[in-house]
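This view holds just a subset of the chains, kept in their places.
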Amino acid sequence: MKTWFKYMIVAGVALAFLAGAGEVMAEEAAVEYSTADIALYTANNIWMMVSIFLVFIMHLGFATVESGLTRAKNTVNILFKNTAIVSIGLLTYTLIGFNLMYPGDSWLFGKVLGFAGMGLSCPEGAAGGIAYAGGNYSYWTDFLFQGMFAATSATIVSGAVAERIKLGPFLIFSAIYVMLVYPFVGSWKWGGGWLAEMGFHDFAGSTLVHSVGGWAALAGIILLGPRLGKYVNGTVKPIMGHNMPLLTIGAFLLWLGWFGFNGGSVLSADPTAVPYVLTTTSLAAAAGIMGAMIASWTIQKKPDLSMVLNGCLAGLVGITAGADILSVRVAVLVGLICGAIAVVSVMTFDRIRIDDPVGATTVHLVCGILGTLFVGVFANGTVVGEGADAYTISLGVQLVGIASYAVVCFPVAFLIFKGLKSTVGIRVSEDEELKGLDIGEHGMEAYSGFQIFTSQ
Amino acid sequence: MKLIVAYIQPEKLNAVKKALFENDVHKMSVTNALGCGEQMGYHESYRGTDIEVNLLKKVRLEIAVNKEYVKKTIGAICEGAKTGKIGDGKIFVMDLVECVRIRTGETGYDSIG
């Protein structure tokens, strides 16, 4: 029994309480707003709440995609990790993350690190309501939307390191990453930090969410090494995912969730901007499928469902950075390219012994970078925003942004994993890996009664 | 008494069963198996990596019969399973020392059928 681990959890939870997730309930403010103002505010806020639900369901999407693409004997473990991450993500975001990512004026160190205090505190009256975000959403909507986002970055890692990582250390990594690293680097752009000031454009997080998760995935894979049986005498052996319907359910749920991920990132229900974002998002997803289908059919001779669904997600990640400003035609192009590259990238990572069972590095890292880059390529010179906040997109700044996340996220993730590796260890025993983590880590099976060959 | 074990193509199971019934062999046990034989496997490809599958899906029959049924049984299996194509399968015959019907405790000749 890993007593130390439980104590850490308990300690964390206790800390949360001492720190006080204290909030002050909003009281009605004195300022008067017209019914029309309130109606518009109410509508905007509904849209943001719908987006919360959509982003929430992405976690189920991740859970099913990841378990579909791995073996039956590790299914409970993957489902468990994805469930735990949602919990850890929301609780730590409540405690620290939200105020670390959106420090407001509480910058501690340049525009690089800020912190607005522990716990949640909704400004009283209209300040936490209609006045909170220009009538677009209230404080609580803001918190929950961002909180649902936050857990995503850790979930990305989960699939990449699946089938061999120890449960406890993985959860510790996730907690640290989602509590500290993601909000810290996220503040650079979305919190109004230095990259925002430079004019870096990452609409809904090709870099801020997907690459941030992707870099950690890469670090984890490198430190863990490939799964047993993946590389035998120098040749690559496929380790097949066990459940294609689960994978498909997951991919569709992720696309669905992306409507909220990208559509919600407009941060209002603007009837022109939001459906435009939904359109570019959908067309990039559709084109991602098409691109992957063509690539897979050409390269593999027979079209591979798992590749095509990865292509769909690749298109979605690719469009995420520029869904608001790229044209419909470019959105299709971005989707096609990302979809096709996804196929090649999955195969390439396999060959260079980066054993990523679900293609997370391809989808989130490679296409996250590409998507951010494409904004610089296809929208170079575009002016975004109005008045004081306006900035001009440039390929150079996009590159700076990509690089700055690379040089922070990868090393930090590497260090955390390294630290865990040299203390408690991060990889399960060979015996446990053969028997499956479901038995090893959880003492139970995912498909009790079913006859399943576990010769691999 | 003999124990006959046969590996056949899965899709031939119904035909074999029919042939056996017509030859008065009504009792049998069936499991699914993977077989490796003369039949070439096929190639699957998963996420761009090729894999040669040479364990093909087969159905395994196990039939205990009295001596006078051995020939009929083998004949019926061949009749139902034969296509002339590679992969049709094999039949193995072993001596059966004893047979017991659990319900009644009967043994030997009577317990088989």
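A few remarks follow.
Letters A and B mark the chains in the order given here, with residues in each chain numbered from 1 onward.
Throughout what follows, a contact is a pair of C-beta atoms (placed from the backbone, for glycine too) under 8 Å apart; a residue touches a chain by one contact, two chains touch by 3 or more.
Quick caveat: nothing in here was measured; it's all calculated off a predicted structure.
Displayed chains are single representatives of each kind; full-complex composition is A x3, B x3.
One rule holds for everything that comes next: only the chains that are shown with their structure count from here on.
For the pair chain A and chain B, the distance between mean C-alpha positions equals 52 Å.
Note for the complex: chain A touches chain B at residues 236-238, 240-241, 299-302, 304, 306-307, 343, 346-347, 350, 359.
Per the touch definition, chain B reaches chain A in the complex via residues 44-51.
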